[in-house]
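With one protein chain removed, the remaining protein chains of the complex are shown where they sit.
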Amino acid sequence: MDKHVNFDFHRTLRTGQPEIVFSAGKDKNSLLSLLNFFGTNKNEPVLFTRLEEEIFSLLKESIQKSYTYDRLARTAFTCPLSDKVNGKVAIISAGTSDGFVTWEAQRTLEFFHVESKVFEDCGVSGLWRLQSRIEEINEYDLIIAVAGMEAALVSVLSGLTKRPVIGVPTSVGYGVCENGKTALNSMLACCSPGVSVVNIDNGFGAACFAHKTLLSCKGIRK
Amino acid sequence: MDKHVNFDFHRTLRTGQPEIVFSAGKDKNSLLSLLNFFGTNKNEPVLFTRLEEEIFSLLKESIQKSYTYDRLARTAFTCPLSDKVNGKVAIISAGTSDGFVTWEAQRTLEFFHVESKVFEDCGVSGLWRLQSRIEEINEYDLIIAVAGMEAALVSVLSGLTKRPVIGVPTSVGYGVCENGKTALNSMLACCSPGVSVVNIDNGFGAACFAHKTLLSCKGIRK
Amino acid sequence: MDKHVNFDFHRTLRTGQPEIVFSAGKDKNSLLSLLNFFGTNKNEPVLFTRLEEEIFSLLKESIQKSYTYDRLARTAFTCPLSDKVNGKVAIISAGTSDGFVTWEAQRTLEFFHVESKVFEDCGVSGLWRLQSRIEEINEYDLIIAVAGMEAALVSVLSGLTKRPVIGVPTSVGYGVCENGKTALNSMLACCSPGVSVVNIDNGFGAACFAHKTLLSCKGIRK
Amino acid sequence: MDKHVNFDFHRTLRTGQPEIVFSAGKDKNSLLSLLNFFGTNKNEPVLFTRLEEEIFSLLKESIQKSYTYDRLARTAFTCPLSDKVNGKVAIISAGTSDGFVTWEAQRTLEFFHVESKVFEDCGVSGLWRLQSRIEEINEYDLIIAVAGMEAALVSVLSGLTKRPVIGVPTSVGYGVCENGKTALNSMLACCSPGVSVVNIDNGFGAACFAHKTLLSCKGIRK
Amino acid sequence: MDKHVNFDFHRTLRTGQPEIVFSAGKDKNSLLSLLNFFGTNKNEPVLFTRLEEEIFSLLKESIQKSYTYDRLARTAFTCPLSDKVNGKVAIISAGTSDGFVTWEAQRTLEFFHVESKVFEDCGVSGLWRLQSRIEEINEYDLIIAVAGMEAALVSVLSGLTKRPVIGVPTSVGYGVCENGKTALNSMLACCSPGVSVVNIDNGFGAACFAHKTLLSCKGIRK
Amino acid sequence: MDKHVNFDFHRTLRTGQPEIVFSAGKDKNSLLSLLNFFGTNKNEPVLFTRLEEEIFSLLKESIQKSYTYDRLARTAFTCPLSDKVNGKVAIISAGTSDGFVTWEAQRTLEFFHVESKVFEDCGVSGLWRLQSRIEEINEYDLIIAVAGMEAALVSVLSGLTKRPVIGVPTSVGYGVCENGKTALNSMLACCSPGVSVVNIDNGFGAACFAHKTLLSCKGIRK
Amino acid sequence: MDKHVNFDFHRTLRTGQPEIVFSAGKDKNSLLSLLNFFGTNKNEPVLFTRLEEEIFSLLKESIQKSYTYDRLARTAFTCPLSDKVNGKVAIISAGTSDGFVTWEAQRTLEFFHVESKVFEDCGVSGLWRLQSRIEEINEYDLIIAVAGMEAALVSVLSGLTKRPVIGVPTSVGYGVCENGKTALNSMLACCSPGVSVVNIDNGFGAACFAHKTLLSCKGIRK
Partner (left out) sequence: MDKHVNFDFHRTLRTGQPEIVFSAGKDKNSLLSLLNFFGTNKNEPVLFTRLEEEIFSLLKESIQKSYTYDRLARTAFTCPLSDKVNGKVAIISAGTSDGFVTWEAQRTLEFFHVESKVFEDCGVSGLWRLQSRIEEINEYDLIIAVAGMEAALVSVLSGLTKRPVIGVPTSVGYGVCENGKTALNSMLACCSPGVSVVNIDNGFGAACFAHKTLLSCKGIRK
């Protein structure tokens, strides 16, 4: 094993906190080492994000079984955190094309042991899709809204609810969408108060923020 | 009068078409010459756009009276075109801050002798404002939608109507709004089909397009 | 079939309207499911856009035959809408390199049952190409103008016609063309009134806008 | 009074909710009308943001006394909302130059009847300034972090606290700071999880989000 | 006179070449010193560009008379270079709003003792304006084309002439025109070969390039 | 052969002028058709630019031999134009990495029957490379300067020569070079007069401009 | 004195280090308070940067005399640091228009008690200006190079010297210069190794870096 391979390994052992491995751009061998390590040491909670199926499928089947893996959300973890947080989160998406971000948020919350429900395909080109579900959505403490293109969902949604909305712009779209920049700016420019925003495609980040907020404001379920 | 002053003057006389004078950036003296000329030769229809009140108020009162002038729309004209076009246009705006663009569109249509009605303050942060008027809006042939910031109005509106929507992004907003660029990109990225867009703050251009469309598809009223 | 596959399927069945499937970025398996479904249920009108030949060629030959497919326009549909709209649309392009957008517009209009004719290769580097056809073009109710690079076609065209021009910038070009942004901005900055614009490469969107305009202003052919 | 003056007036009366008037870009006469109206009808809670001292000082002294006005925060209101929200918010700023945003957030929370405390001048060029206060900061439920330039405060802060951090980039700085864009992108790119972001200089928006979060997760104090 | 004032002075005396003083951004006192010096030492040819009338009018009348000054072109010089260059230059502009750049080019050529003629108002929204003059234009050796907004003039012109075209984008326009960037990119993306481009509003630079080209290819008139 | 294949074919036959085929982005089959046509009809002068070796190598050997092909310049032509232009062009490049643009310019001039010489590797990080050749360079009528990264070559060169300089920015470099945009802006901002610029990597365009200039100012060699 | 005025005051007293006050954007009253405080407590070394003459001239004459003030560099300080650093710095500028940045660097070094010499007007449009001074420049330990527009000076200079070059891009220029961004990117893209760069117009920052480097590598003069 050459000197550059096992770089993330020692850090993982060093901290007691749940470890997050952002897999994109990481060396294939390094990832497999980490997946094998945590797959055989299951008492260490760990979440792998942006983990492509091609990498995961290279693991031995017994190791694969140690993990729940979601192909669309590109996430793998062995077990969620033991403490369950009070409160629950609604995850609303504009379209199914935003699914890779929507489900990354859902899976991250699952790993953090936070209750959540996904409401897909609520884009504003057909308002009834959102309006028919708004009453149910309003029963959740926090809302994560996932949308690409012009991301008008966030503006409409935050006008319909008293809940705070965490916007996640996605890179869905072409031309002026500029890989999510238009969705990002739309959310930040939102005329309706009660919205804050995370990086493009960052479903993980929105879930982290939601988790920290519930932990801080509502605490652990006993 | 030095050689650079009367530049637009000869062109005005050369064409039979209604003359449009885009006043922004033009020399004060040149503008006053033009305003005086057309104010005393009222049978020549002319529209001045982006004409600031400070300039207009420098005219003699008798000349001022030759024009209808609108302070917010920053437009002046002597009389509308004689031919009245078939069809009518609804002009919807997100907020009263977009008024300088909204009314530029209305006034341009008035000059072009096209029937129109303004529906202000229909931004999507309060959906009921749009929904309570949508039935009336749907009775118009074309819709001009004026919005700044994230311009979500256009997406919602085009999902609620069968009428084509001409979007006019405005420079209203700050920070990421980038002088209307976010509104422009939002409209162009609109997920709901049936929208086309003009330049930022270009209420005049939207009215021109609407006028040309009605003239082409519905003709002159006899 | 895992939970993320058939996402667009239920929506398709839910609405009576002609269904549009934007294929780019969609999962190969999902697309094939949809193509198979509509290919065997031909009374449901559907339009697939941005559908690459590699995907379409994976279908069974009997299913392929249910569709008309156009390789350059990357579109497939079973049958056009039954109602024929009044009026007709001229589609003008600057060059044959813009063909993938030009023909997407033409095919979408065909699906919407709108009469149209394509005039290719009218770029302004050789003005006679446009001028020799302008008389014929002027007989159409609406004009869709497709151009990349600096998109000067739109400015010249709108100065030569009384018809409204719907501009479609294309991503054709390199360097400062910036994937269509220069063409887009050129069209929006157009000095000649009567132009509105859709997203880069969005031939489909221009056709939708034209269809909605004719439907609204001229109605259904009886 | 011409037709464009009293645009925001009727809307204000229409809703029971606290009214927010974003004063920037609004007509001087319109603002004075609104200020006079609410200054004499004090039972209607209203918040004016981005209200320059030059405007406010034009009011009669008796009307001025109806308001608390803050020159730096550029905000005016008659009285806070009657319901007091549970929980409290720490507002941390990188430097005193960010004061116009920091205090806009504080004043908005005051108007919303939310307890808050400002910790100014905690920029990371001198880490001890933040570290010596972190224990006290950690006693608050939510954190609003205000910073311009490269906004490194947000990254360091979110690594030192379990509380969620709402980042507000400011337009402080020159050259590459690009009116707050670098601060905005830095916050969105933050390597430390638990951060979400609002528009540049939008202290008001951060306070709204915090208020909605506490209302949703902790409710009204009885 | 403090140490920072007379900075450009010694350089002027050092070289035998015609001196160019770019006045924008220069200190008022420094400019007046230079104007006075050259106004009393007229055998030294010098060209002042971007010289505002407010500055020039501060000179004593006797000094003013030493110069020819053009208010629109914002240029002043005492006498042109003594050598006359062979060949001549046509300067075409899209509109009179581009005059400040058009005439800067003309005046610079006059100073360089190069024959030139200005053809204003040839924008392509009315093609006949260009086409009726193209035969005369074609008799010039080089063409300078000045245009703002979408600058389609350059594309059309270079398709109509065998002469090389030097494009000068101008900052005329608003919204997507972005202070001349759209005009610049349009010219650089021009589909018709035989065009090269200078900086935005740089009429002086285009004239320099034309002068150097004629000097190099056609030499001095004897 | 389906309807979209032979699009450029008829245009080629229509004009007597030398035909230029910009091959990038064109369909492989279309290119091969064109190459075969002109390879067997050699009296028709044609230039293929941006023609990748992979395409060219698919031709039958006998057809390949009809062309001179240059792998680095990615150009092919059968024979140059018959008329030889007076004057000659120096092509200077900053480094050998700019070769694909440098030689495209040289090959285009060769096709246009213009005398030229290439001076490679004259970047300013080692000034002697340029200074030792400047005397020879000055004997040419026009200079084409090719450079990527910060493109300082153009500024230095135009300060050392009386010849006009046509700058060609290249996409060589990484990070802030932004695919040639920094080189482009550097050339346009050049402090030394006598420079004009073409699109990024557009060696062909620079050669066209040089050809047109010599033809216009110096005429055909008899 | 209201609560927002004396914000920077307590920090100044808290640290033993030389205090830097970045005056731009600061409140006039706050600045005058600070200037008065340090002007009467001269044993506290302090540097004011970006201090406009209009502010400074408001001080009582006796306080003004406590400071050395430089109008062009916009800096004021009472006395330099007592420790003199080993080594010396050459400050090279492209033109006198860059003076406001050049002299800010010089004055900052003077305040830090570092020996330096300014070489103005060395832009590469006339190479001899740099080459005639390069031998003297090479006797300095570090070089600060100040340039706007395309900033080619940095590339040429770093190719002529073995000394490290600290580049300071300036906002001098117009059009594509984009307030210094082109100069900044040019310096960062510099093909000649041995260059690092600071923010646009940040003469102060370059001097700080030079001071820290000499202090670290050469120490205090005894």
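The letters A, B, C, D, E, F and G name the chains in turn, as written, and every chain counts its residues from 1.
Please note the rule applied: a residue touches a chain if its C-beta (ideal position, glycine included) is under 8 Å from a C-beta of that chain, and two chains touch if they have at least 3 such contacts.
Just so you know, these numbers come straight off a predicted model, no measurement behind them.
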{"item": "Shown chains touched by the chain that is not drawn here", "value": "A, D, F, G"}
{"item": "Option touching the unshown chain, where G:Val21, G:Val156 or G:Val198 are the choices", "value": "G:Val198"}
{"item": "Given G:Lys42, G:Lys84 or G:Lys212, the one touching the chain that is not displayed", "value": "G:Lys212"}
{"item": "Touch residues of chain D, complete complex, unshown partner", "value": "94-95, 123-127, 149-152, 154-156, 158-160, 173, 175-178, 181-192"}
{"item": "Those residues of chain F which, in the complete complex, touch the missing chain", "value": "70-72, 96-97, 99, 103, 120-121, 172, 174-177"}
{"item": "Positions on chain G contacted by the hidden chain, ascending", "value": "20, 87, 141-142, 162-164, 166, 184, 188-189, 193-199, 204-206, 208-209, 212-218"}
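As a convention for this text, only the chains that are shown with their structure count from here on.
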{"item": "Chains touching both chain A and chain E", "value": "B, C"}
{"item": "Count of contact steps on the shortest path from chain C to chain E", "value": "1"}
{"item": "Over-half contact-pair match to E-F, picked out of the listed pairs A-C, A-D or C-E", "value": "A-D"}
{"item": "Centre distance in Å when chain A and chain G are each reduced to the mean of their C-alpha atoms", "value": "46"}
{"item": "Centre distance in Å when chain D and chain G are each reduced to the mean of their C-alpha atoms", "value": "35"}
{"item": "Multi-partner residues of chain G (each touching 2 or more other chains)", "value": "175-177, 184"}
